[in-house]
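Shown here: the complex without one of its protein chains, the others still in place.
Chain nomenclature is as follows: A, B and C, assigned in order of appearance, with residue numbering initiated at 1 for each chain independently.
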Amino acid sequence: MDFSASATASEYRSRVKEFITSEIAPAEQEYHQQLRSQASPWSVPPLMNTLKQRAREAGLWNLFLPPAYAQRTGHGPGLSNIDYAPSAELMGRHAIAPEVFNCNAPDTGNAEVLVHYGTEQQQEDWLLPLLRGEIRSAFCMTEPEVASSDATNMTATAVLDGNDVVINGHKWFSTGIGHPDCAFVIVMALTDPDAGRHQRHSMVLVPMGAPGMAVGRMLDVLGFQDEPYGHGEVTFTDVRVPRENIIAGPGRGFEIAQGRLGPGRIHHCMRLIGLAERALELAAHRSTTRTAFGKPLANLGGNRERIAHARIAINQARLHVLHTAWLLDQQGPLGALSELSQIKASVPRVAQEVVDMAIQLHGAGGLTADYPLAAAFAAARSLRLADGPDEVHLGVVSRLELAKHRDSNPNGA
Amino acid sequence: MDFSASATASEYRSRVKEFITSEIAPAEQEYHQQLRSQASPWSVPPLMNTLKQRAREAGLWNLFLPPAYAQRTGHGPGLSNIDYAPSAELMGRHAIAPEVFNCNAPDTGNAEVLVHYGTEQQQEDWLLPLLRGEIRSAFCMTEPEVASSDATNMTATAVLDGNDVVINGHKWFSTGIGHPDCAFVIVMALTDPDAGRHQRHSMVLVPMGAPGMAVGRMLDVLGFQDEPYGHGEVTFTDVRVPRENIIAGPGRGFEIAQGRLGPGRIHHCMRLIGLAERALELAAHRSTTRTAFGKPLANLGGNRERIAHARIAINQARLHVLHTAWLLDQQGPLGALSELSQIKASVPRVAQEVVDMAIQLHGAGGLTADYPLAAAFAAARSLRLADGPDEVHLGVVSRLELAKHRDSNPNGA
Amino acid sequence: MDFSASATASEYRSRVKEFITSEIAPAEQEYHQQLRSQASPWSVPPLMNTLKQRAREAGLWNLFLPPAYAQRTGHGPGLSNIDYAPSAELMGRHAIAPEVFNCNAPDTGNAEVLVHYGTEQQQEDWLLPLLRGEIRSAFCMTEPEVASSDATNMTATAVLDGNDVVINGHKWFSTGIGHPDCAFVIVMALTDPDAGRHQRHSMVLVPMGAPGMAVGRMLDVLGFQDEPYGHGEVTFTDVRVPRENIIAGPGRGFEIAQGRLGPGRIHHCMRLIGLAERALELAAHRSTTRTAFGKPLANLGGNRERIAHARIAINQARLHVLHTAWLLDQQGPLGALSELSQIKASVPRVAQEVVDMAIQLHGAGGLTADYPLAAAFAAARSLRLADGPDEVHLGVVSRLELAKHRDSNPNGA
Partner (left out) sequence: MDFSASATASEYRSRVKEFITSEIAPAEQEYHQQLRSQASPWSVPPLMNTLKQRAREAGLWNLFLPPAYAQRTGHGPGLSNIDYAPSAELMGRHAIAPEVFNCNAPDTGNAEVLVHYGTEQQQEDWLLPLLRGEIRSAFCMTEPEVASSDATNMTATAVLDGNDVVINGHKWFSTGIGHPDCAFVIVMALTDPDAGRHQRHSMVLVPMGAPGMAVGRMLDVLGFQDEPYGHGEVTFTDVRVPRENIIAGPGRGFEIAQGRLGPGRIHHCMRLIGLAERALELAAHRSTTRTAFGKPLANLGGNRERIAHARIAINQARLHVLHTAWLLDQQGPLGALSELSQIKASVPRVAQEVVDMAIQLHGAGGLTADYPLAAAFAAARSLRLADGPDEVHLGVVSRLELAKHRDSNPNGA
């Protein structure tokens, strides 16, 4: 067992760190000023394009693409999950960093789907512009009226009609759909209700602005709308696209979703480690520099123990994510099934609790946009629901755990 | 010991309940539409004035004023804390209800200060319009640069100059200052740095718009700005008001603050019980009506236990608040010193956790404004800081507890 | 609402407090020495009989018997639950106190069964000696092979055979059966498997030493055997007693159990409050008198916050128990169904956590018999299982809670 990072991981970690420190951190305030001073919050602050350009020139671009996909597309250095993890963690420290490095959800997941299942034409039209950072995309899965954690509840339909497929349905929490560069969405919908439980759904590629497709309001998450990305409501009314827009063909939606969500979940967890780590740093910094009752906050009440508990929780969560990344690299999503659910059910909560602690140490100011903590709180909290609520993942973990022991003798070793 | 509510408490509880059910609950959606459709969010939706008028006509007005103060002002029925508690709890269920009944912070606290310490002229000018609901007010205490939980840290000054007092300083989290009807603020500031620790500060009444007073941005709390009330930043630059605007005279700021905060804290806790209770009701309703994996959510995972734990936590918290209210009525703030800190350090957290649980049961929608839960979350979370962070109150509780046992023999009964 | 104790409650509280302080607390060490120096731990230290005699003479005897039962038997002052609570709390501070006052489980529950359901002869033979403190008793319900929290699982049988009833079965955790004065047990067993779910079982009175009845080992609970009471294993092999020993007649076992367990559960909770309160006192005393790193423990790390949290938790739990006692007095067990389960599912855990905290402050010594904490820990922990595990009670609470809201509109007040 060797806990030292590989030369590749260390190199990218170090380059990403330097880029964030020298380029992103100093620009963050200006970025938000640009965002606020625009006529519409749903437009891109010019600074973002500058930063993206620099990251691309620095070769810190599409780091998320796994080796085989990097090779196939000619994009990204092709890092394994375990080698990508330290860089992804750093990106999680700053809300705008993932887009700067072209490593942000849901584009990463959509890109992987198109590398794996897209036709040559689809890759030409949608994948390559995405990897070049010229367009953005969204993923339309969750529905407001049903518990979408159970995919069989889904009511949107994608019905074959000659050479076309016709989509009807109501989706929400389509993250990124508010972005002015969002050029296409991937929609999950029901094609054949009589097929096997996991063969009923299709994933369809729909260009933004397709007739019948309407983006409604942008949803707020604990008061945040996350402009210019947004979490939109979308309705599809007889939206008609060519049949070849069904990715990998009808009935393979569930299969694609399973493959898509594993990496997506671990990427979220990697970034959450960075988010929590930064919150701890802010808390530690604050507790040594702010004074009350004649002492630094660190020396009041249980504050030191809270710092220590956060340190322990983050270290454990990070090791858990790294181990899961390694397992995913070694054995694929099926070999890391329980671990992926384990981290998804625990890391967001760790992050939420560390951020909550850091807010408390910052007093009322911690709740405002003067610090990155309030937005971090909303991010961590919403990730206890996004990509499956904690409870569904705990169910997966316990099911696999109980299966191991059903017929065992717990008294041996 | 008798846990049945008095006739008075029951009567007001029942009338308030009926008013909320028939007038406020059905109007809530329209109120928010009016709020959103106004040119500025910092203006009063007409519906609010209608509701206030009706509540006043129904005699459900200024219920918070304690008996002696009600008698002195001729306003309100004069309920004791224990009799007010059930009505206040109900008001906590709906964000707009406290204003409808003219029972909202910080006006209630400011009114009590003016009843107790105000001159006849001040009562005429500011108290009576406040009790009639014609104006609103704010309280300027917290400062951004120092830990305001330790009042001796305060840097704003109120210096005597002939017949005037001159105020300089920077405050924030002045709740209610964004309201268009806000007519005055009470400012806490340092008058004599050489006086005893608790005789240095004064409270000064300052009309809105006084020269040198500037309201800056409205702060967001976990993404919410709580329009049209707001939590504003305020600067005072050589703001000059007559010396008689110093409430009760120079150096009595700390004394007034202590008296003001006790009732304010318990009122917050009463309302938080209602907020938590409504969140539990929403959670229970949702868990029996929403289905996933072929079962109502209530029958999945640990959801039932979560409902039960919330029921237990709320019942305990409510009894704790009621007992504190009774103690406050019987023995005054000094007799309830530990209990006031006990509830302030625990009830907001209980509410936060119940709301967090209810959000989780509502899925992603629970994070949006489609349900009252996200705003309730922000309210509960911010009350772990407002009026003193949890940690300061825990410090009070432990100090009083340890003093009891320092010389005791813990082996007797 | 009136939180002041009644004159009766105050008087008994004060007399019990004085008795414990002057008689029991100083005798505790000698009691344990007598217990340890006896040839068998399963015999009564002479001091116990002295203390019982004094308590009886002081009129502090059978305080648990509710008014109607006190009147019927001529024993005890006839306190309501709410009036008994403060005295019961004090008894919970010292492991030996409940027996001294003839208020210990399971005799209290057995006595109540015999007052309510016993024939005149049974009362003469068993109830009156019990109330005089001449004999002790046990209750045989739990079985090792099945989950006894679900009474329908029970396998022991009580079959009618002419004028006799014949008992077969295997019970354990029959508390008190190790006591040399234990003169009878009440056994719950299956009489008619074809009857309705709640009419199948009978409760049978069996004298100790009945042919076919064998007491096996005494079970240890986290290393403690609780001598001289004990938690015994018992087997019944064709134990034959007269049919009239079936209390209230065949098939009424479930009904009796329901009535018996309510008061038993609340009495446990009352005593646990006292146990937790004493642990907090020990913790507070220790933290101000023990020094490390140049400071009293109270000033190290999060110790003060732990004291404060314990204070809050105990106050809330006490109020919860008192409210439940009042409800039980006002509305009977059915009216307090949820509350009885609420306190049973929460108070033992609060006590366990407060004791755990107190142990930690006492260092390794806290784990030994040098302090009452280790035994208190075992008592609190085992009460999370005794009389129904927490989880079963949480199930009751959530079932009743969900029923309230199934058809409700959670948006009113």
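Throughout what follows, contacts are C-beta pairs under 8 Å (C-beta built on N, C-alpha and C of every residue); 3 or more make two chains touch, one makes a residue touch a chain.
Predicted, not measured: the structure shown is a model, and the values here were computed from it.
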{"item": "Contact residue for the chain not shown (choose from C:Y12, C:W172 or C:F236)", "value": "C:W172"}
{"item": "Touching residue (missing chain; options C:A68, C:A214 or C:A292)", "value": "C:A292"}
{"item": "From C:N110, C:T142, C:T157 or C:N245, residue that would touch the chain that is not displayed", "value": "C:T142"}
{"item": "Touching the absent chain when the full complex is considered, from A:L322, A:L337 or A:V355", "value": "A:L322"}
{"item": "Subunit B, residues in touch with the chain not shown (by the definition above)", "value": "301-302, 304-306"}
{"item": "Residues of subunit C in contact with the chain not shown", "value": "142, 144, 147-150, 153, 172-173, 219-224, 231, 290-293, 297, 300-303, 356, 359-360, 363-369, 374-375, 377-378, 381-382, 384-386, 389-391, 394-395"}
{"item": "Footprint left on subunit A by the chain that the document does not show", "value": "1-6, 9, 16-17, 20-21, 24-25, 28, 82, 90, 93-94, 278, 280-282, 284-285, 287-288, 298, 304-305, 307-309, 311-312, 315-317, 319-320, 322-323, 326-327, 338-339, 342, 345-346, 391, 394-395, 397-399, 401-402, 404-406, 408, 410-413"}
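Simple rule for what comes next: only the chains that are shown with their structure count from here on.
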{"item": "Rounded Å distance, subunit B centre to subunit C centre (Cα mean)", "value": "42"}
{"item": "Gap in Å, rounded to a whole number, between the CA centres of subunit B and subunit A", "value": "38"}
{"item": "Centre-to-centre distance between subunit C and subunit A (centres being mean Cα positions), rounded to whole Å", "value": "53"}
{"item": "Per-residue overlap in subunit B, given as positions that touch at least 2 other chains", "value": "391, 394-395"}
